[in-house]
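Dropping a structure here in structure tokens format, bear with me for questions.
As you look at this complex, bear in mind that one protein chain is not there, while each of the others sits in place.
== subunit A ==
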Amino acid sequence: METGTSRVKRGMAEMQKGGVIMDVMNAEQAKIAEAAGAVAVMALERVPSDIRAAGGVARMADPTIVEEVTKVVSIPVMAKARIGHYVEAKVLESMGVDYIDESEVLTPADEVFHLNKNEFTIPFVCGAKDLGEALRRIQEGASMIRTKGEPGTGNVVEAVRHLRLIHGQIRKVQNLSKDELFHEAKLLGVPYDLLLQVAEAGKLPVVNFAAGGVATPADAALMMHLGAEGVFVGSGIFKSDNPEKFARAIVEATTHYTDYRLITEVSKNLGTPMKGIDIKTLQGFDRMQDRSV
């Protein structure tokens, strides 16, 4: 009997496929998310749009919030640790969190080194903007990737950019010869063996969800159409007028992302989605996606 094997950790993400993972800030929101059909909840102190508004340093949530959420739902509970913050991650692991997000949404604790996630029993999800970044995180032990997008903006453009880029890069390496692959691995800054796996399989070796700016059912369906295996919705749900209805609609649109009549129906009278931000207005440190490479 073995725990924490790569198959057990990656397998957990396989079970989330086709689903929606929702950010929640308390027990009440967690119950709404579960009732709407979320496959997991991300327990947070503040959703990304509030983190943006508040400024300052964003850290791991108060353990009380994670505990309260864990108590009221039977679906998996995820929580965020700062990039490179070994102790926050160990605290979350000891609490029995099911998945840790080593996340650029929080202020990085280490601007150079990510965690060695291979040594943890519980699995990690990490953000990535391109294939090189995704494979570096996988090499460090990430069992799931989420394309970064730009969190807390309600603007899907960056999520689209990152997902398209990764899939374009995968198609490119599929057409490279072995000798070209050695060079490509050097250019991407990734191990050759991992890149070869991608070239042969035509996909990442772990599940890839989209994140960062998904604000409507149509946004979620768009990410599925572009090849995401599921979506994270952060601020989009609990910053909308009617979270319950919004959450249900996003779940349905994700499952039936090619059924445009169904998406039409679930999109009716949803009220106002979160306001959203034009990406061009974000500079420097406000661009969360640039906090890690």
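Just so it is clear, contacts are C-beta pairs under 8 Å (C-beta built on N, C-alpha and C of every residue); 3 or more make two chains touch, one makes a residue touch a chain; residues count from 1.
One rule holds in what follows: contacts and distances are computed from a predicted model.
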Q.
When one chain of this assembly is omitted, its UniProt record names it as which of these: "Pyridoxal 5'-phosphate synthase subunit PdxT", "Monosaccharide ABC transporter ATP-binding protein, CUT2 family", "Diadenosine tetraphosphatase" or "NADH-quinone oxidoreductase subunit K"?
A. "Pyridoxal 5'-phosphate synthase subunit PdxT"
Q | Residue of A:46, A:90, A:256 or A:287 in touch with the missing chain, whole complex considered | A | A:256
Q: Using the touch definition up top, pick the residue from A:123, A:149 or A:213 that touches the left-out chain.
A: A:123
Q | Contacting the left-out chain in the complete assembly, out of A:3, A:175, A:269 or A:283 | A | A:3
**Q.** Residues belonging to subunit A that touch the chain removed from view
**A.** 1-5, 7-8, 11-12, 14-19, 34, 37-40, 74-76, 93, 96, 98-99, 121-123, 251-252, 255-256
